[in-house]
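In this view, the complex is presented without one of its protein chains, the others remaining in place.
Labels for the chains are A and B, by order of writing; each one numbers its residues from 1.
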Amino acid sequence: MEVRLEHLTKEFIGKKNARTVAVNDMSFVIPDGKLVGLLGPSGCGKSTTLYMIAGLHKPTGGQIFFGDEDVTNIPPENRGIGLVFQNYALYPHFSVRQNIEFPLDNVRFSTPIDDKKAALREAQRNLNKAINGPDMKVYGPAKARYDEARDALECAKLTLKELKTSNPEKYAQINQEEYLAPKKEELETAKIALAEAKKTHDESLVVPAKQEVAKAEEDLAKTVELMNEMKEKDPEKYAELMKKKMSKAEKDAIAEKMAKLVDILPYLERKPKELSGGQQQRVAIARALAKTPRVLLLDEPLSNLDARLRLQTREEIRRIQQETGITTIFVTHDQEEAMSISDVIVVMNFGVVQQIDEPQKVYDEPINLFVAKFLGNPAINTFEGEIKDGTLYISGHEFDTNPAYKKGRNRKVVIGIRPESFAYNDSGKVPVEISSIIRIGRDVSVVGKIEGQPESNLKIIIPSENYAALADKDKVFFAAKRFYVFEESGERIL
Amino acid sequence: MESNDIALKDNNSFDNRLSELGISAKKSFKVKTSGFILPEAAKGWIALIPALIFLVVFMLYPIINTFVMSFCNNFYWVGNSNSSFVLTNYFAAQQNTRSGVTLSWGFDNYIRVLQDPVFKAALGNTALIVVISVPLTIIVGLLIAVALHSIKPLQGFFQTVFFLPYVTNAIALGMVFNAMFSSSAGSFINTLTGIFGMSPQDWLGITANKWSMFFVIVVYSIWNGIAFKILVFMSGLSSIDRQYYDAARIDGATKGTIFRRITVPLLSPQILYITITSFIGACKSYSQIISLFSKGSKNFGGADGNTWITVVGYIVKLIDSTGDSSQGRGAAGCVILLIIVLIITAVQFLISKKRVHY
Partner (left out) sequence: MAERDVYFASESEAKKYKIKKVLSHVVTYGFLTILGLFIVLPFYYMIITSFKSTAAFEQEEISGKLVLFLTGNNFSVEQFGKVMSGSTSFGIFYLNTIYVAVISTAFTLTTTVLAAFAFARVNFKGKDALFMVLLATMMIPGEMMMMTNYQTTVMLNWQNTFAALIFVHGVSVFYIFYLRQTFQQIPNELFLAAKVDGYGHFQYLWKCMIPIASPTIITIAILSLMGAWNAYIWPTLIASGNNTVLANMGIDHSMHLVSNGLMSKFTSEFSNDTPARVTGSLFATIPLFIFFLIFRKSIMKGVSRSGIKG
């Protein structure tokens, strides 16, 4: 199921009517069957967005679509979603099985007869609407013309009456018949036009509506007949079609299927508190999937797990999502988590979407300084730079030339270089004063400072074969294999 | 074979006919929702209303009414269903009470109550009971709790024994005490004291000394009130971290020091809670006293039946009496009791701010 958000806005009104905008005019599309990570620092509105998709928060503005269906005003239980809470929210007094079956307990099926009855009611409602609430487009102008003509005639009669007392001379002069004739004529024409319009209206709206009702009645009768026949000849099928509640066996089957899917089958009869965090997490997912949701939502699914379980569980989520093919949206503040399992990442900040793309693309081509800084560990190094006459300088050294710098005036900019984008090169353009060099496995991690830059915690990661060349040196030149240039306001220039 | 074929055919025809009618044979989920959804606020009030009706009628209104009644100088309640001092009767009562007198308002009831020697005695008695029996009960209860907490074998047994008074009917056991303390030479207590060479005496009867009655009252108050206090202290003690005791031991503290410097301060929330509730409870002493004397609900010992009357006893005596503004005086007594309770609470909270270590 594709999920589409259009101009979604959420304002919270706090004490003294102070407004906080949690989500601001957000629009994006989550494609069908994808695993999407909503990523951002805490307080950026990602959980609010998730809760709005779930229906637990009512948006202040905008719309949410599941496929073509507008679900903005549909309550959560009818949206067909599954939601996994950050702390799992398992019902402590239920066993695992009861937890998974709980969403199914309240499921009601409609029977074919119910459906047809509902259709008949709908048709009758439409008919009533057609009869009682005339469609003014068809009917309106003719009615207005008739009303006007009638009023004109009345008015003329009144004028005559008044004249009779106030100015009998003039009254005598007027030929009444002649005076009133055109008005009467107009009224007659209007009357015919009105009748015509009414006829057209009835033909175009009431008659079809009546036909709809007749059709629905017939359908209902046919269905009842068919079901009665089926009741005798094929009671099993009849029972299946007419059943309203899920049987215990069916619920059990679903619970077991779900438990198998998330690998908790042996624990079905246990209480949640007898399970580990990871197992509880799986139960929560199983419960969310029990109703075969159109969309699965996960709120910080890994934050309550320890480091090892986290790695394992995120793979598990990926697997379950791929097995079920359900569009899945999860919220996280951990960029690594988002990067590792998502098909698509939505980076958010201050209630605004910053960038939506595949994880690697978001990393390689950040749209602005926030995204560049938020993704990557260790974080991207940023320096003060300056564009002067189409050339980019760093601490007064010429760094780069590019046509892109020629646009606009001379100004200060921000240069970003990821730690792994450096290369040791004597003719490189980044002079670094080294404060420490550590060899970690296959990498060398260099911490240092660029002369004239405030940032003293520059981090460089290069392959360890460079270690010998770097050791014992205080100042080294590096080349930047890849770098980004941002305006001071954060927009990306290059 | 053949019948099977037919069934199959039928099945197919059903499927065809179903699809003709646009009915899918596959079930889809639908969660039950009622068409009309009650607003949340309405749900809140619906849930509240049952409780609220009774709270308003039997709690909020009586509080207000008691205040009003206490300031009405001459309301005569005659005890039938048409003369109750309820809202609808306020205006009728304004014009004409029983004797056709117009109601007047003021402090007459308070003045009369405060000048009544019986009320003065009740105040004094209540104060004595509060001052003597409450601290005694708390100290004994605390000692028992600490002793109980320090033992392992038989702890559950003793705990149950000390809890027994809590689940016994206070009236019934008061009457047992009455029998035990009876004046005859062979009564339980006189037999016991006889062992120590004391002559039999009348503890609670008409000829009894006021202070021997008081002794029994205090003993019974301790017996009756100790269970709850031990229970609360015990749960407080078990929530104190063992580390404190271990640390104190390493520092070489003696048992007495540990009790005074660690147990009592760390138990201060429970001590404060128990002190406040017991002081307030003792201010409202009534049932245990009449049960000790066992001569009905308006006899408080002695020849006149008023020897150990308490404030609540004074109020109870006036409630269903129809005499001269007795209801008004009872109401005034209630307000005075309220003021005393509020003062005690306030004072203890002020003290606790300095003393309680949370």
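As a working rule, a contact is a pair of C-beta atoms (placed from the backbone, for glycine too) under 8 Å apart; a residue touches a chain by one contact, two chains touch by 3 or more.
Everything numeric in this text was worked out from a predicted model, so none of it was measured.
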| item | value |
| --- | --- |
| Hidden-chain contact residue, picked from the options B:111, B:185 or B:247 | B:185 |
| Among A:23, A:83, A:220 or A:437, the residue in touch with the chain that has been omitted | A:83 |
| Residue, one of B:147, B:198 or B:247, that touches the chain absent here | B:147 |
| Touch criterion as defined above, residue of A:107, A:123, A:149 or A:289 at the omitted chain | A:107 |
| Hidden partner chain, residues of chain A it touches | 54-56, 75-78, 81-83, 85-87, 89, 91-93, 102-103, 106-107, 287, 291 |
| Contact footprint on chain B, counting only the chain that is left out | 31-33, 40-41, 43-45, 47-48, 50-52, 54-55, 57-63, 65-66, 69, 77, 79-82, 84-86, 140, 143-144, 147-148, 150-152, 154, 158-173, 175-177, 179-180, 182, 184-188, 190-191, 194, 200, 223, 226, 228, 231-232, 234-236, 245, 255, 270, 273, 280, 283-284, 286-287, 290-291, 294-297, 312, 315-316, 319-320, 327, 330-331, 334-335, 337-338, 341-342, 345 |
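Here, only the chains that are shown with their structure count from here on.
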| item | value |
| --- | --- |
| CA centroid of chain A to CA centroid of chain B, Å | 56 |
| Chain B partner contacts - residues on chain A that touch it in the complex | 75, 77-78, 80, 106-110, 112, 115-116, 219, 222-223, 226, 230, 233-234, 237, 240-241, 243, 291-292 |
| List of chain B residues in touch with chain A within their complex | 7, 10-11, 14, 17-18, 21-23, 25, 27-33, 37 |
